[in-house]
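Complex shown without one protein chain; remaining protein chains in place.
Letters A, B, C, D and E mark the chains in the order given here, with residues in each chain numbered from 1 onward.
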Amino acid sequence: GREAILKVHASKVKLSNDINWNVVARRTPGFVGADLANVVNEAALLAARYNKPSVGMAEVEKAIDRVMAGPERKSRILSKQETKVVAYHESGHALVAKMTPGTDPVHKISIISRGQALGYTLQLPTEDRYLTSKTELLNRIKVLLGGRMAEQVVFGEITTGATDDLTKATDLVTRMVMEFGMSEILGPVAYKKPDGEVFLGRDLSHGRNYSDRTAESIDGEVRKIIQDSQAQVKTLLEKNRSKLDALAAILLEKETLNADEVNAALGLPPQEPAPTPA
Amino acid sequence: GREAILKVHASKVKLSNDINWNVVARRTPGFVGADLANVVNEAALLAARYNKPSVGMAEVEKAIDRVMAGPERKSRILSKQETKVVAYHESGHALVAKMTPGTDPVHKISIISRGQALGYTLQLPTEDRYLTSKTELLNRIKVLLGGRMAEQVVFGEITTGATDDLTKATDLVTRMVMEFGMSEILGPVAYKKPDGEVFLGRDLSHGRNYSDRTAESIDGEVRKIIQDSQAQVKTLLEKNRSKLDALAAILLEKETLNADEVNAALGLPPQEPAPTPA
Amino acid sequence: GREAILKVHASKVKLSNDINWNVVARRTPGFVGADLANVVNEAALLAARYNKPSVGMAEVEKAIDRVMAGPERKSRILSKQETKVVAYHESGHALVAKMTPGTDPVHKISIISRGQALGYTLQLPTEDRYLTSKTELLNRIKVLLGGRMAEQVVFGEITTGATDDLTKATDLVTRMVMEFGMSEILGPVAYKKPDGEVFLGRDLSHGRNYSDRTAESIDGEVRKIIQDSQAQVKTLLEKNRSKLDALAAILLEKETLNADEVNAALGLPPQEPAPTPA
Amino acid sequence: GREAILKVHASKVKLSNDINWNVVARRTPGFVGADLANVVNEAALLAARYNKPSVGMAEVEKAIDRVMAGPERKSRILSKQETKVVAYHESGHALVAKMTPGTDPVHKISIISRGQALGYTLQLPTEDRYLTSKTELLNRIKVLLGGRMAEQVVFGEITTGATDDLTKATDLVTRMVMEFGMSEILGPVAYKKPDGEVFLGRDLSHGRNYSDRTAESIDGEVRKIIQDSQAQVKTLLEKNRSKLDALAAILLEKETLNADEVNAALGLPPQEPAPTPA
Amino acid sequence: GREAILKVHASKVKLSNDINWNVVARRTPGFVGADLANVVNEAALLAARYNKPSVGMAEVEKAIDRVMAGPERKSRILSKQETKVVAYHESGHALVAKMTPGTDPVHKISIISRGQALGYTLQLPTEDRYLTSKTELLNRIKVLLGGRMAEQVVFGEITTGATDDLTKATDLVTRMVMEFGMSEILGPVAYKKPDGEVFLGRDLSHGRNYSDRTAESIDGEVRKIIQDSQAQVKTLLEKNRSKLDALAAILLEKETLNADEVNAALGLPPQEPAPTPA
Partner (left out) sequence: GREAILKVHASKVKLSNDINWNVVARRTPGFVGADLANVVNEAALLAARYNKPSVGMAEVEKAIDRVMAGPERKSRILSKQETKVVAYHESGHALVAKMTPGTDPVHKISIISRGQALGYTLQLPTEDRYLTSKTELLNRIKVLLGGRMAEQVVFGEITTGATDDLTKATDLVTRMVMEFGMSEILGPVAYKKPDGEVFLGRDLSHGRNYSDRTAESIDGEVRKIIQDSQAQVKTLLEKNRSKLDALAAILLEKETLNADEVNAALGLPPQEPAPTPA
């Protein structure tokens, strides 16, 4: 679907031969038509700015980053200590992703500010996903907690930089418990509807309608799942401290690492290319 | 009623001789006039698309599916593992329905995406229903939990694919307890009005007005009923694992099965045709 | 008052001699002017449809039923089992009313669908009422629970058909406890105003303002009163099972029974006519 | 103030000599200018209807009743039993008022329906009041509960007729506890502002803001005060049962009693006339 | 500031020589420009009404009272007993103020109704205040409770006349506990923002967001502080009962007392005049 849409939009710009729309489609999961149009436009603008005769894969890659995470913020100058914290934070995300089987491949990590973020770790699924299992959800939560735990392991304390990760992890765990029926204690009951409304058949008025004791169980279950995940992540990072240091050091030096560079830093073989679909 | 409405709408299109409006009427319980008009229109469009001289029963059947569950989503390509999960999920619904006396007959199961769903199991009542007994409600809940339990039994864990089933099962159980007076513990008291408003004679302002202890009892009763149902469903599927495997295997192969194909897969005789009313 | 209003409206239509407006007035308690005008109009329409030269008592009776409970739903065809459940349900209401001293006389019972209802039992007071005692309220609650308990006694389980009865019974019991000061435990305190607003002098903002413990007491008291009433109704119906069977059998056969037919089915003498006021 | 206003309005109508505006002023406490104008107009209309040459004290008295309690409802015909209940109810109010020192004098009692009420007992203060003591508030509550307790003592149960009394008594007790600081347990704390808003300095958002335990104390205190008052009223009426019977009997006969007739029924001397102010 | 504003407004009216704007400024703390303009206008109107050639200090004083507390209500005639209660109530406020070091000087007390109040006690600070200590807040609360406790000590019970005092005292104590961090138990935490909104960093939605146990602690602390203050005030008034009687007696006789008259009644030397600022 996305590949076809991309080709329609791209028909209006001059393209270089190195562009593989199938790869682009795979790197833009969740993108709707407007996003893809945006990517093509941004790439054309970048090619024009650098006086290139045609739009190449490099411009398309940069355009995807920009559409995905916002413009680079070169004017935002972090202190040395802050930059170091960010480098370990992103390395934490990436290392947990690499060490946890079944997570999406790490495509890029960066300590260049973009949009609201001071750095970012980009994982790309190898295919579109329609179902997610409990194990996969727990793995995503671990990757989210990897940044924060890297800070804890290396610096002995945590900063305000992990706030967005906490929000996302809490959201996922809460949906596991309240929406997907994945908690033994709370049982196979929908406590909220998929769209987020509080449910249980009693939500026509404001506020939740389950009892405070049920709310207590939900709180306890959410806290337990996230704390257990965090403990596992901490252990994993402590055991792999030298890899974490190695990755952070190279990231500090190069500012942005692609999949192969991440693998090299961790002493892993380069990622095998995804098979080209027919 | 529906048969008459269908005939009015159908008077505007050319029909083949194989159409039995009485059968169509029975397959569209709950359809209002606009839905039925829609079915006739869709069928006419399909006949035109395939250059058929008249609208036949095949077109009408497809049109009903489309109006009931939304258009097919051929562009949505699931991974092999996802497709397998969906096949077992739908087979779970169908098998529980077949093994539970008093549930509506299984008319069709499919792993072709339609609308929001990745697959669907279609049960059709043999007649319109105006009253539902407690036993019948519990049976519906079991069928709803069959998909999720098939995933659990076969793959050892659950995916996000059962979310809509959970919402529907929770809604039914909650109405049994709060609206239909079917719980011994909560008693013959209406805790909400049929239209869903919280009730108990105290609901003119926002929020629930029964005590938190009553809310606790309701939560406990809802959880117990749904957990007991789930345990029975799990046992039933474990005992009939070979039937489940057989049904899922054929479904994976054929993608859509009608009532007779389901029966064949389960080693059951073909469904007897409904008697034609005078 | 109603008799005078009826005569004003009726002055515009040609009447047969059999019409007794005093009887009509007694059969329309709670009707306001517009309802009564409606009755006269419906009766005139019915007379016109059947080509009668004038409006007779038969047309007026049918018109009252139509205004009171909505139009007959002849197209709604229930299954044999559903019809049997409805017949026992209505017979349950009627039998409890007949066996409980001090309730309003049973005027008609029917298993013909009207408006939202699958059947109905019509009690008519012998005079307008302005005060209701605690005993009379408890009797009304028992009659309301009679339908549901007849289902339980005869079929061993309950259907969704008693939902509206539960809502009405819960509303009455709640008003006894919260509005009329008729519970020893809650005491002579108004917990809500007659018009339904939560009260206790603290209700200017949203939601209830009494404590959760008071809400618990209210819940417990409401549940107890309605459960006690239900137990008495169940015993009464079990003791009079043969009468219940007899009434249901005749109702299934005739579909609608008037007061004398109900009495005959129960082996009671015909109801004495109400004395004609001067 | 009211006397002057009355004279201004009365200057437009022809008056008989028997009118004492000072007495009228005393009988209309709480009346604002528009109410007083209303009284004069109603009195003039009554005089015109009965073809009187001038407006007399009789017309003014009837006009005050009409403005105070709404028009008589002669078309509302109660059953004998209902009328008897109303007579005892009003006699209960009146007897408690007569037997409790410090309450306002009983001016009139009636079992003729007016506005929403089936009967009424009218007490008139001898002067306008600006301060009310705790004892006076408790006395008012006892008079309010007198009607309901008379029903209990005489008929052994209570009707829906005491609902408005309960609302008023609950409102007074709640204000004693939450607004006037008259409960030892809740202490000299304002839990709501005089105008009824929930207070305690925390009420800027919706709902109450004191703890549920405080709400429990308030509920308990309100219930205790009103139950203690009711117990005293019941004892008083039981001890004076013969007086209650006597008053109710004469009220049933005459339908409306003035102060002297009430005194006569109770064997008390006629009320001494209020001294005429200079 | 206020003195300058007063002079601007006063430049438009003819003044007598006895006016000391500095004194006027000190007697109008909290007045904004519009209030001061109002004072000058009212004084000019009073001078015109009494045919005075110029506005004198007497007119300005009366104008301040009128702007501060509303117009005198001469038509509101209290009973003897009510007047006596008001006299003791105001004497209670004044006596507590005089006996508590560090409170603002009593400027005037009166039992003439003004605006909504039946009487008033006027304290004037000797200078504008920007900071208030915990001790000063507790003293203000004691003065507020003085009126109500004088009623209790003298008449053995309390009237509805102390309602406004309770509201103000509750408001002050609640702010001490929730806003100023002056409770050991609740600690140095802001439970609401200065402008009254519930706070604790969680108040963006409706209602309070601290736990019910914290609400309980707040309720308990508020109640304890106000009950302790009341007990101290009661003891003080009982010990000084003869002074209270003397002050009330003179107030009943003269209706309004200035600072020197209050001192004389209490056997204290006349208040030393405030030093005139340069």
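Methods note: a residue touches a chain if its C-beta (ideal position, glycine included) is under 8 Å from a C-beta of that chain, and two chains touch if they have at least 3 such contacts.
Quantities reported herein were computed from a predicted structural model and do not represent experimental measurements.
K.L.:
One chain is left out of this view; which of A:T103, A:Q123 or A:T170 touches it in the full complex?
P.N.:
Looking across A:T103, A:Q123 or A:T170, the contact with the absent chain belongs to A:T170.
K.L.:
Any idea which of A:L6, A:A47, A:L118 or A:V189 touches the chain not displayed?
P.N.:
Only one listed residue reaches the unshown chain, and that is A:L118.
K.L.:
In the complete assembly, which of E:P29, E:G70 or E:G181 touches the absent chain?
P.N.:
Considering the complete complex, E:G181 is the one touching the chain left out.
K.L.:
With the missing chain put back, which residues of subunit A would touch it? List them for me.
P.N.:
Listed in rising order, the touching residues are 75-79, 82, 85-86, 118, 145, 148, 155, 157-164, 166-167, 169-171, 174-175, 178, 192, 196-198, 203, 206-208, 212-213, 215-216, 218-219, 222-223, 226-227, 230.
K.L.:
Using the document's contact rule, name the residues of subunit E that touch the chain not shown here.
P.N.:
1, 127-135, 137, 179-182, 186-190, 193-194, 199-202, 204-207, 209-214
Here is the rule we go by: only the chains that are shown with their structure count from here on.
K.L.:
Fit subunit D to subunit E on CA atoms, both being copies of the same sequence, and give the resulting rotation angle in degrees, nearest 5.
P.N.:
To bring subunit D onto subunit E, one rotates by 60 degrees.
K.L.:
Could you label the subunit B-subunit C interface same or different, taking same to mean over half of its residue numbers are used by both chains?
P.N.:
different
K.L.:
Indicate the whole-number Å distance between the mean C-alpha point of subunit A and the mean C-alpha point of subunit E.
P.N.:
It comes to 63 Å between the two C-alpha centres.
K.L.:
What positions in subunit B touch 2 or more of the other chains?
P.N.:
Residues 206-207, 212-213 of subunit B touch two or more partner chains.
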